[in-house]
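Below is one structure, written out as structure tokens; comments come after it.
Missing here is one protein chain; the remaining ones are kept as they sit in the complex.
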Amino acid sequence: MTIELFIQYCFAGLTYGSIYAIVAIGFNIIYNTTGIINFAQGEFVMLGGMISISLLPLMPMPLAIALAVVITMAVGALIEIIFIRWLKNPSVLRMIIITIGLSILIRETAVHIWGEGIRALPYFIGNQVTAISVFGARISPQVLVVIGVCGLMVVALGLFFKTTSVGRQMRACSANRTAAVLCGINTRNMVTFSFVLSAGIGALAGCVMSPITYSEYDIGTGLAIKGFTVAIIGGLGNAGSAVIAGLLLGLIEAFSVSVVPLAFQDAIAIAILLVILFVRPHGLFGSSEAAGLKEF
Amino acid sequence: MNLLQVDQLHKRFGGLHAVSDVSFAVRQGQIKAVIGPNGAGKTTLFNLISGALPVTSGRVIFKGKAIQGKKPYQIASRGIARTYQNIKMFSGMTALENVMVGRHTRSRAGFMASMFNLPGTPAEERAIRAQAMDLLQLLDIADVADIPATSLAFGQQRAVELARALAMEPELLLLDEPAAGLNIYETAEVGRLISKIRDLGITVLLVEHDMSLVMDISDEIVVLSFGQKIAEDLPAAIQQNPDVIKIYLGEE
Partner (left out) sequence: MKRLLSIAPLLVAIIAIQLLCAATGTLYYLTQMTMSAYYALLIIGLCVLMGYAGQISLGHGGFFAIGGYISAALTTHNLEPLQENVLVAALNSLGLLHAGVDLYGGTFLVVTPWVACIVAILAAVLISYLIGVPVLKLKGHYLAMATLGFGIIIYRVVLASEYFGEADGISGVPGFTLVPGLTVSGDFSGRIQNYYIAWGLLIIGLILLLNLIDSRVGRALRAIHGSSEAADAMGVNTARFKIQTFVLSAVFAAIAGVFLTHYNGGIGPSEASVMKSVRYVALVAVGGMAHLWGALTMGVLLNFLSLRGVFGSYDDAVFGLILILIMLFAPNGILSLRWRPGLAKQVDEKGDG
């Protein structure tokens, strides 16, 4: 493998890896406040991309993206308010099935609005062939945009949870729901907010990745399962290690291209997921005691 | 002869030593009680014996064989049955069905035999039903046989749980606070019942807070406090034991 190819693979891996990390963080945010794995997480990413593409003819790109993110956040809020808020102690099985149903509905709505075709936002900087040279490898600036935006999101989320009052309330909820209620925190609203937040970051990721990976009505399931893989590798609920795990999975996938046929590339992530679940169900970085406390 | 022997048994939860180097023995045919204040480690001790929790160190010897580290279902099939402090009914099943599950280790029909109704299966099924019904009768709850177990009154659920354990025809029965939540008449009834169970040849290890019941029926008593065994003696001697008096008075 030449050094150029190596760098190319690295950047490809980091690009996909950051997307996976964002999806995983989306899982974690909702999981932390509710104990639910939202199987419709990947659909937020799809919605972000698709909506922004549709808005593009009407307005400049930054505005289209911002509006797409806001609309997706509204969808996230609606989902929580309509389908989840009023359930009293739903069983895990019930929540799994409801969120799967939601993912199907969103996907089917998407196919009726946008059709089955593949679409894409234009490149943010330059076009398809614009490239900058990194150690001799030609890298599209969009790749840097994706990595940069995802990185910024992680930092911003970190600050949000540490410094803002809402962020701290959300952390309190995830640490101990009952105690949070006793302290006067409205946990219901925190749950809604966690859906809004993870819809938002998913949508933004969906926009920035669109020029490279394209947007299509059915990318959700694949992203969800990879995001879940990453969340598991990092230990459910643990945002920091989700980033490392996401990049790791992205790199593994990228380099596996040289070993495994492209058609099986998806299967790699899943195979990794299965192996990890079998060997260390509480994740590579997570501790077994933490997993035990979450009652799975 | 010792039916059960607990040897230097230890259980740690993180920094908490819930059971600390506890040793004692239960003789065949005995009723032995384990008492101690809340959080002393009594339930944990039962969980260790029945395999519901892995031991940190030490041994559990049943009928001369070490059973620590075995799975709960393996320990059950060797002849140890238990009830729970917080009743665990099989929800979605009737009282009778709950007790019928207790016959699991004493019956054989597997997937193939059940699906194809192979010879012997229907007869076995009838026998299971009859035996379960007998036990409900023994405990005076035959009239609620077909009622979903979780909708029974508390005392009746305790009785179902006991019948279910007896259905296993165990050699050793672990009872975790069988009289908790019962009134004095029901408690007295439970006392008579436990003696009756012993007379059937079943050895009983009993955790109970009701002192009059414990003093009344048990042959020997082990006292735990903060995971440690602080006394083991006959009931009369335990009542005089200054250490025991101290922890109980200290607690009040």
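Order of writing sets the chain letters: A and B. Residues in each chain are counted from 1.
The criterion applied here is as follows: a residue touches a chain if its C-beta (ideal position, glycine included) is under 8 Å from a C-beta of that chain, and two chains touch if they have at least 3 such contacts.
Please read all numbers here as calculations on a predicted model, not as lab measurements.
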| item | value |
| --- | --- |
| Full-complex contact with the absent chain, from B:Lys32, B:Arg164, B:Arg198 or B:Lys229 | B:Arg164 |
| Identified contact with the non-displayed chain, of B:Phe90, B:Phe226 or B:Tyr248 | B:Phe90 |
| Residue in contact with the excluded chain [from B:Ser114, B:Ser195, B:Ser212 or B:Gln239] | B:Ser114 |
| Contact residue for the chain not shown (choose from B:Leu4, B:Ala40, B:Val55 or B:Ala76) | B:Ala76 |
| Those residues of chain A which, in the complete complex, touch the missing chain | 37, 39, 83, 87-94, 96-98, 100-105, 107-109, 112, 221, 225, 228, 232, 261, 263-264, 266-267, 270-271, 273-274, 277-278, 281, 296 |
| Residues from chain B at the interface with the omitted partner, ascending | 50, 52, 71-73, 76-77, 81-82, 84, 88-93, 97-98, 100-105, 107-111, 113-117, 121, 124-125, 128, 150, 164, 168 |
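In this section, only the chains that are shown with their structure count from here on.
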| item | value |
| --- | --- |
| Separation of mean Cα positions, chain B and chain A [Å, integer] | 49 |
